[in-house]
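One chain of protein is taken out of this complex; the other chains stay put.
Chain IDs A, B and C follow the sequence of writing; residue 1 opens each chain.
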């Protein structure tokens, strides 16, 4: 029994943190937040060069062939640094979908380029019901039509895995769609956190190649969402911890009524409660990392628990980080809002908290049936 | 517009408080809590002599013919004093059911004795699903069979209004049953708050007289529960306020680390939050009192809002009153547990909080249909 | 107890309603309905300042600009109940007086209470009529919750004062003609004792206004820098070194004039849940949603009725309690929780903020980004809990390590 990362994994974490503290400053995050670039290409290159993109891609497909534990460690650091890069879309979703459902040819074609950081991939699943709502995505004769929104990194991705109904099927199928093809129209959409860009994709007869078996999208996505949930939970834990540190540091430094505000119980206890949330989330994510790495039957429940607790912790810490900062906490110039934005984005981007809560209970109950 | 009680009503409140502070000490509450008496007959006589039992009973039936506002004021004081008397059962439920559904003969027979404090009545509705569960209550040929539990004051009541199905009806009917009749068996049952006694009633062919129209029980009870909810909400507000006062007083007096514990923000803010709950509950109950008095179409929603907020406030204040007291807060000898018990009893005795929450939203939505 | 109008009140309500009907800019109604929170969004090309000044002027001319004030200064000595009725009848159009929140809630009442006759004569009419826009110059970067710790200095020079320092969170500083300034006039005295209140012209030389960009991008807040700004002594409000007492009057006024309406976000959430279809039917039919709605519903109605009760107590001559503190304390975190709850219902679509793709026109997304400020501005949640604990429940104040010490010694300890 050993409920902690190994020394090698800790070393990986230290080196990732070192690089990101230098390369991925909040100034860089703001550049993406305030600009039109899809993501920060310099940081992405650095990450790719360190092998982070291919950490969990098998060596035969150009990756490092390390395990998921290493990927979890990396995810935590990217979350801590609020890295403005297409990691979730490309590594957590696109690559994992390919690994699980791709043919050998598909894997050989795309995974090496993902590992090199040369290919940006994403998943196009959601179909908004807002003003832009359209007919549901459908594939007929190998051509895709429909609208997807929001699509993470949809503006800069080279390729998307699209969930669509083939012909008159009752269940959807996954399709690979080259986003530079004819019949693909992309529109940037603004989200709660513009440091991670999203787009609306309109498909008007774009060529689509099946990924995995026909009608199997729901099943494949279910598995991959569990994996991605663990990886995103590590990002959330990383972000939560950083937000707590910033709040703590400010509480030690800011003086009111002649003493540091961190000496007032209202602030002390607020920070203590944030630490409790974080500790609970961290413990659940560690367990989920083990379940992911060991492909345990516990993964579905563990992933949901990690997701639910990490979402709670990041929202809690990022919100109260603003509160501890007071007025300057909600200025554009201070970094607090960057964490607030990211926490609220991640709370929604793999499905809502209440959906994951329901999944968690359904899975616990299956596991412990009476 | 005047969102407060009148000077006369305030005067009534002052005199009720004066009498109850003298007559209804917590020592008396404990005597019922620890003993087998159904309630405190001395306090009940005093209350009856002051006209409290018949405050809202019309003069023609022996009451004072005052309004519900007066009854609300009285209820608040009884709640504050944790009065161990059958007020809810006899005045809020039994008398109100008679007023709403009774024939003139039934009213003339019972209401004057209620007003005098000479008759204890109750409502027997719940049928427990625990080990004691039996067949549902039914009336055939004017004879009642079945089991009811918990019945408030079921041990000492002279008469009960019982909800039962007549013959093969699909909807239940209300029946008056003299509890001294043959075929009535009573067993005391212990509840969260033994200062208000409850019983299990077994009926084996007891004579039953119809109250209100056949099959109308649900409708009649719905109306009367709204009225009772307002009156109980005032009791809850009274209890919450007293619990807050006790906590505040203790926080001022108890010293730790060389200063009153009430000077620590953790305690100050806990008390402030209790005050907020209380203020919200009080405001909602006042509005509900007006709706009750004026028989407004707002009553159903207002009663539910009063009930929900008052339940929250009393549980909140009674729980944190213990927390402020620390160790002695959960000793038998200190009074804190008396409030904790009562708050948890009242939270369940007219149906649960979640049931009232659902009622509230259903009623708001009817009112403000889109 | 009566939640309905007396005949006199009904008559007053009719008068108000008739006047609104005849005079309000009804064409702006849809724009005001859509305006999120503190912001006023008007049709493209319309001058927001001019539109607000126009509405204020119209109200002033008809005696509706500040009905609770004495008749001598443009009011009609209205009772608390009449104030409430007017507020209810003005309704949405109140938003069009946003620019004058400081005029009517802060500066005006302070001058009315603490000003000299000459000051009242000169300043009050243009303050109420909206001819002058006012701003409040109290908070500083190093003194937010601890207002009395402010450092902006006003030093005696000739027949006036020279001001140096910096203020922050100043709403409307760009539009303002006048400012109400709290400054330190004697740093050798204890912190509350060395402050003085002034009124000053915002076009005085040496004033620089810089807008603050906030989390939601646009904002009405500014930083204001003072470099050797001269204020004649007749613009001093109240005695030298008596500024803290004047400030308390101001803050009290702020509480008194707070309306009965506090925005909790509940009405919008209820409306949204009644319309929104989830995978399992209408959101409002979900027991989870229902339970949450009920818990917020009683808070929203409780705050509303508590504010009404405060008005009744005021009518009887009692001093209103901390109802305003409670309202803001409850509403601040409710706004935040409600926004998160609504976005959760929207699931992935919840992260969209563009009004043309977002659900419910992106209102809850805006609420989410505004809500952190609500829990801080005008008193943080923590300060409000202290106020309730100390002023209502009589609990001891926090231990003050900076009490009775000359301000300049605290300040040095601080650096």
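The rule we apply is simple: a contact is a pair of C-beta atoms (placed from the backbone, for glycine too) under 8 Å apart; a residue touches a chain by one contact, two chains touch by 3 or more.
A quick note: this is a predicted structure, and the numbers were derived from the prediction, not measured.
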Worksheet item: Which residue from C:23, C:113, C:204 or C:291 sits in contact with the chain not drawn here?
Response: C:291
Worksheet item: Which of B:137, B:189 or B:271 sits in contact with the chain that's absent?
Response: B:189
Worksheet item: Of A:138, A:160, A:232 or A:271, which one is in contact with the hidden chain?
Response: A:271
Worksheet entry | Interface residues of chain C (partner: the chain not displayed) | 280, 286-291, 399, 401
Worksheet entry | Interface with the unshown chain - residue positions in chain A | 1-6, 9, 69, 244, 248, 251-252, 259-260, 262-263, 265, 267-269, 271-273, 275-276, 279-284, 286-287, 289-290, 293-294, 304-305, 308-309, 312, 354, 356-358, 360-362, 364-365, 368, 370
Item to complete: Can you list, in ascending order, the chain B residues touching the missing chain?
Response: 125-126, 128-132, 149-150, 189-193, 198, 200, 255-259, 264, 266-267, 315, 319, 322-323, 326-333, 336-337, 340, 344-345, 347-349, 351-355
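Following the convention adopted for this analysis, only the chains that are shown with their structure count from here on.
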Discussion item. With centres defined as the mean C-alpha position, give me the chain B-chain C separation in Å.
Written reply: 42
Practice prompt. Find every residue in chain A that makes contact with two or more other chains and list them.
Written response: 264, 266
Practice prompt. Could you check chain C for residues that touch two or more other chains and list them?
Written response: 382, 385-386, 398
